[in-house]
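Working notes, structure below.
Excluded from the complex is one protein chain; the other protein chains are retained at their positions.
Showing chain A:
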Amino acid sequence: MCAAIVHLAKGSFWCPGVWKSRLGLGSMMKPSCVRVVMRCSGARSILERNILCRIIGRHKCSCLTLENTFKCYDLENGPTMDVELSRDDALAMYTQMLEVRRFETLAGNYYKERKIRGFCHLYNGQEAVAVGMKQRLRSCDSVITAYRCHAWTYLMGVSMHEIMGELLGVRSGCSRGKGGSMHMYSDRFYGGNGIVGAQVPLGAGIALAHRYRKDNGVAVVLYGDGAANQGQVFESYNMAKLWCLPCIFVCENNHYGMGTHVRRASAMSEFYMRGQYIPGLWVDGNQVLAVRSATQFAVDHALNHGPIVLEMSTYRYVGHSMSDPGTSYRSRDEVQAAREKSDPITSFRSQIIALCLADEEELKALEDKTKKQVDSICKKASTDKEVELHELHTDIYSKNVDGKIRNVSGFNLEHIKLAEVCFGKPRRTPACEINDVPVGAAIDVAKAKERKAEQEAKKAKEDAKGKGKGEPKGADSKPPKGEDGDKKKSSATETPAAKTPPPTKKPPAPKK
């Protein structure tokens, strides 16, 4: 185990070479795990927090102190000050941030080449927020965000090919070209929402569903500094607190709501305090380790104490969207300074090296490899064919009871349903886990199907008994009621066991 204690002054890092030679360490020795210490500054918070940084000395592990990472509001204890960082985690996070950065850059390039149309909101500079948070979210947690969603979509399990495909409007897009940049979904990821602030009550509703089902999940609800003044955000705070919803409100404060600086838009720009009766935590959103630590804290808090508001202080290098150059309301120097001083990727890179988790060559190789990979995936996506015309009138309703869809002139478009099949695999989302109940005339068809299934189950049981295996498991576990023509009975007992999950049902495994 590599050993080094490093005291870092505010804003500076030891040059790795210096202390390595001091301690006589070879560059080949890399620790598998290091400890990172966060320091919280107590200024301007309700409870003055002034935690001294802890020095890890026992095993002389390499240690790093980050300054000004947290500010607490109405919280007895902040996030853990001592965190461990394993090499695998560090490299995973670093890779993810690189991938996101490269992907967004390519998306920007494609937009300029007019391959991507409409809205395109890029995440350059904010990578640490998504990557750091996802590290501490579990598979049962849900996420909903606004339109700057490509990074989140990727981290929530959608491949880059599908995301780029969606941006390009090709058939391999994750929403088959029907949604575009702002409407991408995945298992437990509810987009991608175009209306500023609308995702906040939606997210509180998702948290309500978690609480309703008691599935131990939390809902992470992201919004920006521009959306933070929306009335519906405060309505959501109120109901989340009233009903103790497991909801983590996260304000990604990149200091600009489109072209308006926070000081011109918000009478009070301490967004972590805006929850008023909800505890809040300000986090340096450019430090992926701080974000990660805060998320762990927030998840625990949401599960045990109710909602919490996080404010991730971050910065975006690009404009609000591709139609905004991003320089008319701020100086290039400001952007440049942000890139140099607080870029999440380069600072994490230095931290990795400083902590001896990887060395320069390895990281360089990783960067090259990642760049090549992302480039090739996106290039491949750009060669896919555009979504077909019949998708125009596909999947407007989950259950279409209308006849045809009206065309430009006349009612002659068939409503097509593709929703069960997507890329050859059935697409599963929480909403369609349990079969929907047929309505009207379809009831008879469904009953006939059920009786048939019953008969087959009976037959299978008899076969199994014959073989001495015992009763087969299955959804048709209800005792066969017989073929009596009593419609009322058979319809009333429409396999309740299959249709209605008990509240304590375990969350489904993620799609991929």
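As a working rule, contacts are C-beta pairs under 8 Å (C-beta built on N, C-alpha and C of every residue); 3 or more make two chains touch, one makes a residue touch a chain; residues count from 1.
Basically, contacts and distances are computed from a predicted model.
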Exercise. According to its UniProt record, what is the protein name of the omitted chain, chosen from "serine C-palmitoyltransferase", "60S ribosome subunit biogenesis protein NIP7 homolog", "Pyruvate dehydrogenase E1 component subunit beta" or "Gem-associated protein 7"?
Worked result: "Pyruvate dehydrogenase E1 component subunit beta"
Exercise. Looking at A:G203, A:P279 or A:P344, which residue reaches the missing chain?
Worked result: A:G203
Exercise. Where the complex has a chain not shown, which of A:S236, A:S266 or A:T370 is the residue touching it?
Worked result: A:S236
Problem set entry | Selected residue (touches chain absent from view) among A:K341, A:K399 or A:K465 | A:K399
Problem set entry | chain A residues touching the omitted chain (full complex) | 142, 144, 174-179, 183, 185-186, 190-191, 193-195, 198, 200-210, 212-213, 231-232, 235-236, 238-239, 242-243, 391, 394-399, 401-403, 405, 410-411, 417-420, 422, 427, 429-434, 436-437, 439-441, 443, 488, 491-492, 494, 496, 499-503
